[in-house]
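Since the structure comes first, as structure tokens, the remarks are kept for the end.
The complex is shown incomplete by one protein chain, all other protein chains being positioned as in the whole.
Presenting subunit A:
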Amino acid sequence: MNRFSYVRAASAAEAVRELADPAARIIAGGTNLLDLMKYAVEKPTRLVDITHLPLATIEDAPGGGVRIGALVTNAALAYDDRIARDYPLLSSALLAGASPQLRNAATTGGNLLQRTRCYYFYDPATPCNKREPGSGCSAIGGLNRIHAILGASENCIATHPSDMCVALAALEAVIHVEGPDGARAIPMADFHRLPGDSPEIDTTLRQGELITSVELPPPAFGQNHTYLKLRDRLSYAFALVSVAVGLNIEGGTIKKARMALGGVAHKPWRKPEAEQALEGQAPTLENFGRAAELLLQGARGHGHNDFKIELARRAIGRALSQAAEARPQSQTDKRIR
């Protein structure tokens, strides 16, 4: 672990000022950053502790939505009465992730910024463009069973590991940030980026910007939702493929559909065409299959992860069925429905 200094920010503005130093990092729950520092993947010279800022509340947002403070822990968010009632998809995705201990510490803002679980990214003895730009991608031609099938580049095939973010993508959340030039709002779809030529950059946050809250639009899906996560064991494993689905069904017709995939790309994967293809249609397996094809258009394997294309296709179908039947996947049952 490298030497670093530590400061406790008294205000969001102070945190933003501290972030002017590109080698400074915000620390809140620390569940990912501390690991990365121990592995010498992250080498901040300064840690800016924001845990004393008043960002741990869940409040009404104008227009009927809800605003979730960046410091609300994953556990507090998942078990919040209002979230569990109005946004059960988000609760479910949170509970599909990590372990109870980690969820008690991890925060909403930190979850948005967690980094890939690519084996090579975590092992500084190996080449990795995301960790060390220009060193090469070991996963291409290497061990890539857990890697991306969509939106990857020749420089990086890492995936974003978050479950929460997949639900936030389907819920069309908006990320509120404060920065040197003031506050701005970033739609979830634009928050994470694809690796392209600069895989070292995960998000569209600008230098010095601090996430302050996540806003959810008014609830739209009732009980027609699910978060289906497929992985190598039933808990404490990252998704091989996960699917977040929210449907609004009226009179046997899908009025609104939102779908996002996790574990398949550098960001939660959405495709408006796939959602539009469901809207105005009946919730049938055939329509689900067509939506899956659209959502997976352009999917490409790298050897070990070829199976993910077929697995994702099947998982999308299953998730849409679960959502349509209002029988969301349980995160406590010891089984997949």
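As a convention for this text, a contact is a pair of C-beta atoms (placed from the backbone, for glycine too) under 8 Å apart; a residue touches a chain by one contact, two chains touch by 3 or more; residues count from 1.
Basically, contacts and distances are computed from a predicted model.
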{"item": "Among \"Iron ABC transporter permease\", \"Hydroxylase large subunit\", \"Transketolase\" or \"Putative spermidine/putrescine transport system ATP-binding protein\", the UniProt name of the subunit that does not appear here", "value": "\"Hydroxylase large subunit\""}
{"item": "Touching residue (missing chain; options A:Gly64, A:Gly141 or A:Pro272)", "value": "A:Gly141"}
{"item": "Contact partner of the left-out chain, one of A:Glu154, A:Glu310 or A:Glu325", "value": "A:Glu310"}
{"item": "Among A:Arg103, A:Arg117 or A:Lys130, residue touching the chain not depicted", "value": "A:Arg117"}
{"item": "Given A:Asn104, A:Ser198 or A:Ser235, the one touching the chain that is not displayed", "value": "A:Ser235"}
{"item": "Residues from subunit A at the interface with the omitted partner, ascending", "value": "1-3, 38, 40, 117, 119-120, 122-123, 125-126, 138, 141-143, 145, 230, 232-238, 240, 306-307, 309-311, 314-315, 318, 334-337"}
